[in-house]
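Pasting a structure here, questions to come.
All protein chains of the complex are present and in place, except for one that has been dropped.
Our next item is chain A:
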Amino acid sequence: MDIANQLQRQFMDYSTSLHREGFVDDQFTQLQKLQDENSPDFVVEVASLFFEDCEKLINNMARALEQQQGVDFKQVDASVHQLKGSSSSIGAMRVKNVCIAFRSFCEAQNREGCLRCLQQVTHEYSLLKNKLQTLFRLEKQILAAGGSIPIVE
């Protein structure tokens, strides 16, 4: 039980830090609330879907922006829009904010700006992935130790 409590406390601190640093926002909390006995792995499933989506979109955007003969900004914009939608659904706040800036560069057809944003997005995404994977590992450890995942408001 001690280990479980310790792990739970660790989980809570980590969760709070994620919120504080702006990696996730309230939407993520909502998702966590949706997790119950009927769908115990809801958050993990949504997160993996998000990561797959992200990678695909980032690759698309990188390929589109590398075109030497005229970048198809419409395509890039569509991808950014998708990414923004996905990130706001899951509550990935920082990724979403970069997407907003990204969109304005796309509208201005600024290739340099777009490349910079793409870099930022990739960076944020990998950070988020790491953090969430750590969080999920903690969850698994808590469950393995026989505890229950605390709800962080």
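Miscellaneous remarks
Keep in mind that, in the parts below, contacts are C-beta pairs under 8 Å (C-beta built on N, C-alpha and C of every residue); 3 or more make two chains touch, one makes a residue touch a chain; residues count from 1.
Basically, contacts and distances are computed from a predicted model.
Going by its UniProt record, the hidden chain of the complex is named "Ethylene receptor" among "COMM domain-containing protein 6", "Ethylene receptor", "Translation initiation factor eIF2B subunit beta" or "Autophagy-related protein 13". Interface note for the absent chain: among A:Tyr14, A:Phe42 or A:Phe136, the touching residue is A:Phe42. Only one of A:Phe23, A:Phe50 or A:Phe102 touches the chain withheld from this view, namely A:Phe50.
Here one chain is not drawn; of A:Asn60, A:Ser88, A:Thr122 or A:Gln141, the residue touching it is A:Ser88. Listed here are the chain A residues that touch the chain not shown: 26-27, 30-31, 33-34, 36, 38-39, 42, 45-46, 49-50, 53, 78, 81-82, 85-91.
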